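Could you have a look at this structure, given as structure tokens, before my questions?
A protein chain is absent from this complex, but the other protein chains hold their places.
Chain lettering (A and B) follows the sequence in which the chains are written, and residue indices restart at 1 in each chain.
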Amino acid sequence: MKRNGSSSRFRQSITTVLYPLFFGILILVLWQTQALHAMLNIDPFVLPLPSRINSIIGESLPKIMTNVWATLIVAVAGLLLGSLFGYLIAIVATVFPKWGAGGLSIVTAFNAIPIVALAPVITNWTKDVSSDANIRSMVAKIIVVLLMCTASMSLNAYRGLTELRPFSQDLLESYAAGKFTIFRKLRLPNSVPYIFTALRVSVPLSVISALVSEYFAEYVIGVGRQIRENIVLGQYPTAWAYITVACLIGIVMYAVLIVCESILLRHRK
Amino acid sequence: MKALQTIRSSRKLVTLVWILGLIILWECGAFYIEAVKRTPENVLPHLWQIIASVFSTKVISNGQTATQIVLTNAGATLLRAGYGFLIGMAGGFLLAILMKLSGIVEKVAFPYLMLIQMIPILGMAPIVLAITKDIGVSRIVIAAILTFYPVCTNTLAGLKSVEQEKLDLMYLCAANRYQVYWKTLIPTCIPFFFTGLKISAPMAITASILVDTLQGDGGLGCMLSQSLKHAMSIYVFWQIVFLSAFVGVASSWLMGLLERRFSPQKRLAARKGA
Partner (left out) sequence: MNGSQTAIKIDNVGMVYRADNQEVTALTGVSLDIEKGEFISLLGPSGCGKTTLLRIVADLLAPTSGQVLIDGSSPREARLQKKYGMVFQSPVLYEWRTVQKNIELPLELMKLSKEERAERARKMLELVGLTDFAHHYPQQLSGGMQQRVGIARALALRPEILLMDEPFSALDEFTREKLHEDLLRIWGKTNKTVLFVTHNIAEAVFLSDRVCVLSPHPGRLSAVVNIDLPRPRTMELRDTPEFTALVAKVRNSFEGV
């Protein structure tokens, strides 16, 4: 049995923060002092020092921001459209259970298709969308992200719309509520936590697929494409600056999601 | 029982109808594209044209037919994806066990595990190639990192899902730590471990193909880019699209099969058709 509950709990929460922080600082110090390079046998030219990466970000901030916006628009637009599309599929599957559920198993299979295979096909499909290479590339990229984000939303939302608390549907039916009322009062609110479960998967996925789709896009823009282009040109510090930015995009989008979730679901357990 | 079987066979029928519907949709698109485009095979060829190219004996490049090219390159890519997958699997499993064993390891590793999830690893593929200087090693590294995260988090969740009563039982039988892990904790986390594998198997393949596209040293991704640049028949591209889709789905299915092999409770649930 543990005695002195409060003081040991305080020590617990302190170590929860301090241990990983020490570890992170240790890695940064090893990196900055080039000990990391010696251990992994890497040239500092390929893996530039943190201070150098930091100064590059500072120097070329306007250019980096242009690319960040390009990636962010693709990731967010694809995420929202894909989630919306996935939710619609879930609604259709709920309304027509027999055929809809079968369709969902197809969606699951689509989930396992590598995105890299999708990206070039879609670039081919969107050739006629616009005469502006930037716009038609963006459309192609958004479609890739959209397709990647559809599956997790449709599968999770379907569970949210159908896995109701026992007897809740019976209760509403005993009040002579119609299908639409049941949908609005019961299924829709019930699916909200499931939407967030889906988003926790698809937010990081949207950033990844946005970066990868940029590789195959016609128009050269975006954080992912810049990582690649700069490495081809041998400008490793710049490439690392973009990698750092890409990681930040992922972290910030995930953080925004968590904040939204804690606000919207604060009354639920 | 009989009613159950009818439901199951009708579910198969539903899936079949869906697949047929998708094929019809594809073909409608293909006929439309054929009517309006000069090079329809670049946009949406007929399915039978792709199938015909699989069996075609026409030599495309280096004395190989399209199918031979795809298969030899698939070998290089999938083998590396497989190595990476195995390394990531072992690493993820071991870290989960270590995190369960030691509070310090859990505290240090947990925030970084969350961070890996948010970081676009696939976007870092070019830099991994630059560091390792070897396409094969890069494929393995990226596939391993991508496999690592889902396996580790799911296994850890499995280790934490063990009922307290089972641990009490072990305690009452005076089991040592090794026995607690070997008899109770590890068997409990096996289904969770496989959930992780089902997620990560297609990801490892995706990663391996993507790394291929970064360099001209062969592999599915490399052939995919070359075919798109019309360095060889466009049907090589279409074959790779379908092959990678098939392998992705099959890898996930294979993990489900292995799961049923290793955990009797899953086998029983699957037999019930639940």
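Worth a mention:
Criterion: contacts are C-beta pairs under 8 Å (C-beta built on N, C-alpha and C of every residue); 3 or more make two chains touch, one makes a residue touch a chain.
Because the structure is a prediction, the values reported are computed rather than measured.
For the chain missing from the display, the contacting residue among B:M114, B:C173, B:A231 or B:L258 is B:C173, taking the whole complex into account. Across the interface with the omitted chain, subunit B contributes residues 163, 165-166, 168-175, 179, 183-184, 187, 190, 263-265, 268-269.
Everything below uses one rule, namely that only the chains that are shown with their structure count from here on.
Subunit A and subunit B have Cα centroids separated by 18 Å. Residue ranges of subunit A in contact with subunit B, taken from their complex: 15-16, 19-20, 23-24, 40, 42, 46-47, 98-99, 101-103, 105-106, 109, 111-118, 120-121, 124-125, 127, 204, 207-208, 211-212, 215, 223-224, 227-228, 231, 236, 239-240, 243, 246-247, 249-251, 253-254. Residues 10-11, 14-15, 17-19, 22, 42-44, 104, 107-112, 115, 117-124, 126-127, 129-131, 201-202, 205-206, 209-210, 213-214, 221, 224-225, 228, 237, 240-241, 244-245, 248-249, 251-252 of subunit B are the ones that touch subunit A when the two sit in their complex.
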